[in-house]
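A quick write-up on the structure given underneath.
In this view, the complex is presented without one of its protein chains, the others remaining in place.
And then chain A:
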Amino acid sequence: MMRQEAMVEKLRGAVRDCMSKHLYSSAIFFADKVAAFTSDPADIYMQAQALFLGRHYRRAFHLLNASHIVLRDLRFRYLAAKCLEELKEWDQCLLMLGEAKVDEHGNVLDSKDCNAIYMDKDGEDCEINILSAICFLRGKAYEALENRSQAHQWYKAAVKADPLCYEALECLIDNHMLTYEEEKNLLSSLRFAPEDGWLSSFYSCFIKKYDKENVVEAKFRELEMGHRELNTSRSSMTCTLKNNTDLLACKAEYYHQSGEYQKCFDLTSELLERDPFHLKCTLVHLAAAMELGHSNELYLMACNLVKDYPQKALSWFAIGCYYYCIKKYDQSRRFFSKATSLDGTFLHAWIGHGNAFAAQEEGDQAMSSFRTAARLFPGCHLPTLYIGMEYMRTHSFKLAEQFFMQAKTICPSDPLVYNELGVVAYHMKEYKRAVWWFEKTLTFVPSSLSEMWEPTLVNLAHALRKLSCWFPGSIKRLYHIMRKLLLCQPEV
C-alpha cells in the first residue's frame, strides 16, 4: 500500500514536470494513469489541465463535465469555462461561470459562489484570486458577444477583485474603455497589498496621462528611484524599474502626447533596439516618426512588421502611416481599413482612416469612421473631438460645439479640446467666451509653451483684438500675449 502511494506521488511529479517542459502528450498519458489509480478530484483536475495545455479542449471539457464536482469547485468551473472560451462557445462559457451581477463600478453584487467550495491551491507562492480570473473571463466573453458595457464592468470587477490581474487592466486601457476620470477612480479604489506599492505607482503611469507635467514626472520619478523601504531590509538587492521597457514605453507615450516628438522618437528608437518586438513601443514609435515626417523610417518599419507579423493590425497600420506620411491618402486609407478589418478594436487605425479622409476634405466619410471609433471606444475623446472639427469645417458651429463639449466630459484635461471650443466661440462671434476658453487652454498646457501651442496664442491674440473694441482693458493682456508669442518663436 505504501509503495503504491509512493508510485502515485512519483507519477504526479512526472506529470507536473512534463507540463513545465511542454511535453504535453506525456503529461496527458501519465495524468490519465494517476487519475485512474486514485480517482481523486485533484488528479482529475490535473488531467484536465494537461489536456487543456495539450489543446484537447473538447476532451478536457468533457472530462470536467463528467466529474460531478464540476459545479461545486470554482477551479473546475473556471477550467471548464476556459475550454469553452477556446472553443469560442461564449454563451456556454457564461453559463458555466454562473449567474452574477455587477454594477457599473465593477462591484460584484450578488455572488452565489461564496459558498462554493474552493479546493486546495495550486501551490504557488502568490496566487491570483480565482474570482478575479473568473470576472476577467466573463468580461472577455461579453466582449466577444459585443456587449461592451458588460465587458468593461466585468473587467473592472476583475481588477478590483485582485489588482494583480494585469490583463484586465490592459484590456480596459488599451481599448480605451474608460474615461480619464473613471480610470483614476478605478485605480484609487484598488486595494494593493502593502508590498505591492510599486505596482500601484506603475499602474498610475500606465493610465491616461493628462495631468500636469510635474505630476506625471513625479510618478515616473517615483518608479525610477526604486523602493527604498524594500532596499533597507535586503540591501544587496537594488530594485528599480528605471530601465524597464514597459515603463519607458509609457514615458515615450507621455512625450508623444505632450508634443515632444523628437524626444519620444529618440527614446523609442533606443527601446526598439533593445526589444525590437515590443508592440506598444512600436506603436508610439510609428506615431512619433509620422509626426516628424521620417517617412523612410516608417517604410522600413512597415516592411519589417508586415514580414514578421502579417496577422497583426499594427503592421498594416504601419503601412497606412507610411502612405499618410507621404500624403498618398487613398493608399493609406486602404491599409488603415485593412488594419481595422483585422482587428476591429484597434483605435488608431480607425482614427487614421478618418484623418485620411479628412485630409482630402471628404467630411462625411471621415465622420462616419470617427463615429465608429467613438462608439467602440467610449473612453477616448479624440473621435468626438475630430467629429467636432469636421462640423466646424462645414460651419455647423452649434453641432461642433456640442461634440466638443462631449469630448470635454470624456477628457476634461486635454488642452486641445479647449482650444477648439475657443475657436468655435470665436467663429460664433462670442469673443469673450473665446478668450475664456483660450486662457483655459493655456492653463492646461502640460509643459512649458512650445511651438505646438503657438496657434492657441495667436487665436487668443485675435480674440483679444476683437474684444478690445469694447473692452479697452484687454489691450494689456494682448500685449502680454504678443510678447509671449515672440518668445515662442525667436526667429520670427
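The rule we apply is simple: a contact is a pair of C-beta atoms (placed from the backbone, for glycine too) under 8 Å apart; a residue touches a chain by one contact, two chains touch by 3 or more; residues count from 1.
Quick note on the criterion: contacts and distances are computed from a predicted model.
**Student:** Absent chain per UniProt: "MICOS complex subunit MIC10", "Phosphatidylinositol-3,5-bisphosphate 3-phosphatase MTMR2", "Alcohol dehydrogenase, N-terminal" or "Cdc23 domain-containing protein"?
**Tutor:** The chain we cannot see is, by its UniProt record, "Cdc23 domain-containing protein".
**Student:** Which listed residue (A:L53, A:L300, A:A359 or A:M428) would be found touching the missing chain in the intact complex?
**Tutor:** A:L300
**Student:** Touching the hidden chain in the full complex, which residues of chain A are there? Just list them.
**Tutor:** On the side of chain A, residues 273, 295-296, 299-300, 303-304 touch the unshown chain.
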